[in-house]
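Structure first, then comments.
Here the complex is missing one protein chain, while the rest keep their positions.
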Amino acid sequence: MGAPERRVVLSAVAVLVAGAPLAVESRYLLAMLVFIALNGLPAVGLSLVMGFAGQVSLGQAAFFAVGAYVSGVLTATHGWNGWLALLLGVAAAAALAVVVGLPIFRLSGLLLAMATLAFGIIVYYVLVNWSAVTGGPSGLAGVPPLTLGRFRFDTDARMFWLAWGSLLGVLALTGNLVDSRIGRALRAVHGNEAAAAAVGIDTARLKLGVFVLAAAITALAGGLYAHYLTFINPSPFGFGYSVELLVMVVLGGAASLWGAVLGAATVVLLVEALRAVLPLLTAAHGAAEYEIALFGLLLMAFMLFRPSGLAGLAPRAS
Amino acid sequence: MTAEQIAQYLISGAVVGGIYALIALGFVIAFGITRIVNFAQGEFVMLGALAMATLSARGVRAPVAFACSVVSVAAFGALLYRGALQPLTRAPALAVLILTIGASITIRGVALILWGTDPLAVPAFAAGPPVLVAGAVMVRQGFWVLGVAAASFVALWWFFTRTYSGAAVQACAVNPLAARLMGIRVDRVGVLAWLLAAGLGAAAGAVISPITYATYDMGLMLGLKGFVAAVLGGLVSPPAAIAGGFLLGVVESLAAGLVSSAYKDAVAFVVLVLVCLAQVLGALPWRVVEEG
Amino acid sequence: MTAPPLLEVRQLGRDFGGLAAVGSVDFTVAPGRIKALIGPNGAGKTTILNMVAGALPPSRGHIVFDGRALPGSAHAVASRGVARTFQLVRPFGDMTVLETVLVGCHLRGRAGWLRSALRTPAQRREERGLRDRALEIVGAVGLEDRAGANVTSLPYGEQRLVEVARALATAPRLLLLDEPGAGLDAAEQHRLAALVCRVRASGVAILLVDHHIDFVLDVADDVVVLCHGERLAEGRPETIRRDPAVMAAYLGEDAA
Partner (left out) sequence: MHVISALLVALVVVGAYLPAVAQEPYRLGAIFSITGPGSSLGIPERDTALMIEADVNARGGIKGPDGRLHPLKLVIYDDASDETKAVLAAKKLIDEDKVTAIVGTTLSGTSLAILDTVQRAEVPLISCAAAAKIVEPAAERRWVFKTPQSDHLIVGVLVDYLKAKGLTKVGWLNVDYAFGQLGWIEFEKATAAAGLSVVANEKFGQKDVDMTAQLTRVKAASPQAVVVWSIPPSASIATKNYADLGLRMPMFQSHGVGNKKYIELASGAAEGVRFPAGKLLVAEQLADNDAQKPVLLAYARDFETRYGPRNTFGGHAWDAVQLAVRALGKAGSDRGGVRAAIEGTRNFVGISGVFDFSPSDHNGLDRRAATMIQIVDGQWKLAR
């Protein structure tokens, strides 16, 4: 959808977001919506990398972890101001993305995907083994909530505003970027790299830029996650989460910002729907047993029959 | 750092290296012919191990159970290629990669539903205490691992160089179009390639299962290590992949023994990043072949 | 009327694994003039063009543009004011004609990531400016009624015009045309020739590479004839048309 339609949808959702916590008291539904936003952010980032730079990153979870741990360690262990730590986490992830991206982004396709995968797993091992700082596998507790003067973001409703506010802000900014000169250049690079270079576009720098932007957005979500859960440990940031993000983007349709959010919502809702519905169908209390197979089938089905994803159903996704 | 210790690291490294070599060979054969990096290669290893566990639990003798496991998983691999992957031959390589990731998750999920989460024990092929080799201890099953690996390499070498269909497969690897012009049914050769790749993976899984047990989620890490070994060998040449497998197994074991065991698994991924960087700087003596 | 040359090529050569695709070639291109490189297929024309455009590193020789050596990367060469079209049309995937030309205007814009994301007033003004400029160029090549159409849905001749429009959008001082006439019917060739002449009239230097003799000879100011990577002849189109050596190289012995 073009720029004007996006701005209308954005403002409509913003109104919904403002009102939602007042209408919904159940912390469970609010928490689910918060997790949708916290998954939507990295999904939007990954959608930019896959949809515009045309590359697959299998290590996006690492940037989520960097955001979470920088925020968590600085506030829980060193008592920093939450917002400063959040900013530093985003900056650290961006810097790491530049250092990692510079050599890796000259690769393409398979090798790039595998290099990002290796990078993601190495970061996971650092989290597990650098226990002096990260608390190792038993994690880090006591991450204080974010505060604005006396106002503390310590309830699900307030975190809902913060998480969805960040998501909508990022959607607005990346939406503007997609419609701008930079966005066109990105689509040109993805369309035909040689032709893009011939009109003066520095394709390597642009692809790296998207990778760094995606890392920053993902780290922001990581920081908010740390303050929301108040406890972080390495296990949610392993290779499995990078694949889950990939599923969200493929479901949503790469190169579609709203599609990525739709993909994130589908994945989070599917897990909870499975948990609620499944015990009625089978004796097994363990819904998760079926979850892994379901995600695998979904990923294969969408790649085979609907590569443009759920958002592909919408008019030409921007 | 006594000689026995070094010998011990080399021996256990070689045994695990044999497993990586088998898996890497599976990657190279599948990629060489169908230009697909099969992210689900590790799951064939898991299926081989679980099939072995199920059959031996029902009293089937080791050699028969081994053969059945390898054949059934090989057939499954061919079916997976024919059904899900062949229709996508013209799709971009990344779409196919994501499809194999989906396949890997689906296989793992179904294995979880069928076999549950508990590890299943598998009796060793031959009973008896471990053997001393140059001061280092080697489990009897380790001989079976190296034996199966060696037998597979020789069999495949004979198949590729001494038989007509072997030559046909090689022709497809070199130039699919030319092979098609020569009347070789390239798509049937693709199915054969995946049959071999899945069979090799299953063989690795079946022969290592007495040492590592069989669990639904053992495939991922073994598959990734196999891929690193294949990339070390340039993703194209079978002998280089075998060498890459053994090299990775030994390097890991030495790193755990000499440096620190905490980073044992990370070694493989640091190696993968280094290979990718060398590829970028052109420092590699051999090019890691990109997708088609 | 010999204005100082904008582009100087001296002893330019390129080998592909022992085979000298281009031996050693010298020529210059002056502003407001069309220099054509002609020769049978495989004469090294496109190789020379790709070397000038920075898409292919030369094995030897110098390429001097406006007094300074041209850099080695395609985007750096483009930002020095050298634009090019491709032998085979290269659209940007699912983009409209207007958007494609807008991408061509990339170098004319200054808004970076931050200003684009924030849609600052300056960025919005610049966008309007770029859009007007793109519409103007689309009109110049005569595709104003096709502006909203997807490039890949256009007939081949019009896709060629979009390529030229995209190159012109970078406001080049030197335009490299790689076999622009290929695949066009007579009417489309005539329309293209008129466009190229208008571009020359605006003072842009043009290096035209093609093997359509008649299309080149009635447009070019001077012609260099290449054969097997070496310069066979150079001169005004009229003299070249009658030069026996050229006829022999081109049309085989009996044509002389």
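For clarity, chains are labelled A, B and C in written order, and residue numbers in each chain start from 1.
Assume contacts are C-beta pairs under 8 Å (C-beta built on N, C-alpha and C of every residue); 3 or more make two chains touch, one makes a residue touch a chain.
Since we're looking at a predicted model, the values are computed, not measured.
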Among shown chains, those touching the left-out chain: A, B
Selected from B:V71, B:I211 or B:A243 as touching the chain missing from the view: B:I211
Contact with the hidden chain (one of B:V60, B:A95, B:A243 or B:A262): B:A262
Touching residue (missing chain; options A:L102, A:L269 or A:L304): A:L269
Contact footprint on chain B, counting only the chain that is left out: 2, 5, 8-9, 12, 15-16, 112, 117-119, 121, 123, 130, 137, 139, 208, 211-213, 215, 217-218, 221-222, 253-254, 256-257, 260-262, 264-265
Interface with the undisplayed chain - residues on chain A: 25-29, 31-32, 35, 128-129, 131, 136-139, 141, 154-156, 229-231, 233, 235-236, 262, 265-266, 269-273, 275-277, 280, 284-289, 291, 310, 313-314
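The criterion applied here is as follows: only the chains that are shown with their structure count from here on.
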Central chain (by mean CA position): A
Distance from chain B to chain A - Cα centre to Cα centre, in angstrom: 32
Gap in Å, rounded to a whole number, between the CA centres of chain C and chain A: 43
Multi-partner residues of chain C (at least 2 other chains): none
For chain A, residues that touch 2 or more chains besides their own: none
Complex contacts: residues of chain A adjacent to chain C: 173-174, 176-177, 180-185, 187-188, 190-192, 194-203, 209, 213, 316
Complex contacts: residues of chain A adjacent to chain B: 50, 54-56, 103-104, 106-115, 117-119, 121-122, 125, 128-129, 239, 243, 246, 250, 289-300, 303-304, 307
Residues of chain C touching chain A in the complex: 53, 55, 73-75, 78-79, 83-84, 86, 90-95, 99, 102-107, 109, 111-113, 116-119, 123, 126-127, 130, 166-167, 169-170
